[in-house]
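The complex appears here without one of its protein chains, the remainder shown in place.
Up next, chain A:
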Amino acid sequence: MEDWSCYPPIEPSNFDLIIVGTGLPESILAAAASAAGKTVLHLDSSHSYGCHFASLSLQDFTDFLQTHSKTQSPLPEIEPSSGECNVLPLVTRPVYSSLEVNVYSPEIIEKSSKFSLDLAGPRLMFCADSMVDLILQTDINQYMDFKSVESSFICEGDDCNLWSVPDSRSAIFKDKVLSFTEKNQLMRFFKLVQKHYEDKSDEANAKISDEDLESPFAEFMSKKIGMSSKLKSVILYAISMADYEQDSVEQCKNVLKTKEGLDRLILYHASIGRFPNAPGAMIYPMYGQGELPQAFCRRAAVKGCLHVLRMPVVALLVDKDVGSYKGVRLATGQELFSQRLILSPSYVVPSGLVRPPNPLQEGINDMGTADAKQKVIRAICITKASLKSDVANCLVFLPPQSLCPEQQTSIRAFQLSSNVAACPPDLFVVYLSSVCEDVVQGKKLMNLAIDALFTVPVSKDPDENCTEHDSEFTTTKVKPTLLWSILYVQDQTAVEIDTVSSTFMPDGTLLYNNLLEATTKLFQTMYPGEVFLPKATSSDTVVEDVESDL
């Protein structure tokens, strides 16, 4: 029998807000609403925190994907409510598809619990980005440790040489690939951008015109700066991290404007050196991304939020006459009520729910992550060797058209080692992702990327394949051999804001910026006038406050 059967009833039975699911957006919202003085009940059917943003053991990881790629079988008959409410069964929808697991080395499975695999990988933080700011502002850095992502590379040429991204002055100086002219050009460009931002107030010194700022970034770099296509590619895909091929503006799904490109470049540069002992621009939480929702949930708990794991919600309760939201029914049969409800993206908002005539829908389409047609293809590869010798944690970019002429999207790979506790010692975990619209095309591309970076064993014995296939080409480097891999397609879901709101699936970017922007908006739409996660007070004084409260 499940644990929840022996839970005592939840008290009280009325809340300002009930949140179902402990993904990162839901957890941030729990922390924000609790900090704003709302009474919050936070539920999850799982035994652990994180939902689609969790870090899981290898076995739990595949189980989670399998569970969430099935359409839920219809529930047994729902009992009518004892109160003044109608009962609408709550069902989940599949959000993952095309799941494909390859086990080349069965002993990996035996080490399952030593892995901490991110469902929403690859994802990391720039030292100067808004997620790091929020972590510091809420003091949740006390609950977490971070490690540096040492370097980033661009995958180049047919044999996939990894070339260090010349992202800073010292990196440009040390670079062995760029010509002297290119180095000069890049230095001048970085200087120009810096000047532009420093001298914002001084019109005469503003080096980049408003017109240029609105123009496509790719065009600006080639026409106004005269950059080689190689340099342009570095800046577009490895620094500004554009998702789509940017050279043909007409066909591009998402043209990066000069202003956006420059903002990301500035963020990148502000990140280098923000923390004295972080050598690179990026950091990653030890034990994985799944630490973030847990840290926000603890922050919420400190502010009074009530957490109940292993507690499925089976139905919504709606007003008998009007059909508007009233509360939820738990798997235990208990009925709880709230002003508002937030559902994780795997739940379908029942069609029988009547929305108030004046919903809070405005601004929904510009919520960043709302493109529901777009999917993200993700893969994880486990190997015994690093993609680059002597490097533990690094990013690798495979820009559009680097794998084949049809490649329209940028593919990113993120390697982590045991020093962030992602895997057992002497192994490496590599996350890959790309946005995609067509699943077949996306999978084909992802397999090309995996082939480019790794040796995929033909037989099930990895050791047989360690010898290079192309032994006649002495220059061919030995690629790490795959021990285990998984490939899956993840849906994107739209944000819905109402008395019953839905959060969203992880987006296709490497960062948390879009997620945070959408979450903040959701909070502000729900609770206009409330401050979103104000600066935390020191924990020592908080305990004393409790006493004076009594």
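General remarks:
Everything that follows uses one rule, which is that a contact is a pair of C-beta atoms (placed from the backbone, for glycine too) under 8 Å apart; a residue touches a chain by one contact, two chains touch by 3 or more; residues count from 1.
Simple rule for what comes next: contacts and distances are computed from a predicted model.
Missing chain, UniProt name from the options "E3 UFM1-protein ligase 1 isoform X2", "OLC1v1014783C1", "dolichyl-diphosphooligosaccharide--protein glycotransferase" or "Trafficking protein particle complex subunit": "OLC1v1014783C1". When you scan A:I208, A:A278, A:V314 or A:V328 for touch with the missing chain, the hit is A:A278.
Contact with the undisplayed chain is limited, among A:A421, A:C436, A:A518 or A:L533, to A:A421.
Of the listed residues A:S112, A:N141 or A:S168, the one in contact with the hidden chain in the full complex is A:N141. From the options A:L117, A:V132, A:V193 or A:L522, the residue with contact to the chain not on display is A:V132. Although one chain is hidden here, its contacts on chain A can still be listed: residues 3, 7, 10, 48-49, 113, 132, 135-136, 141-148, 275-278, 283, 286-287, 291, 294-295, 297-298, 301-304, 306-311, 418-419, 421, 539-540, 542-547, 549-550.
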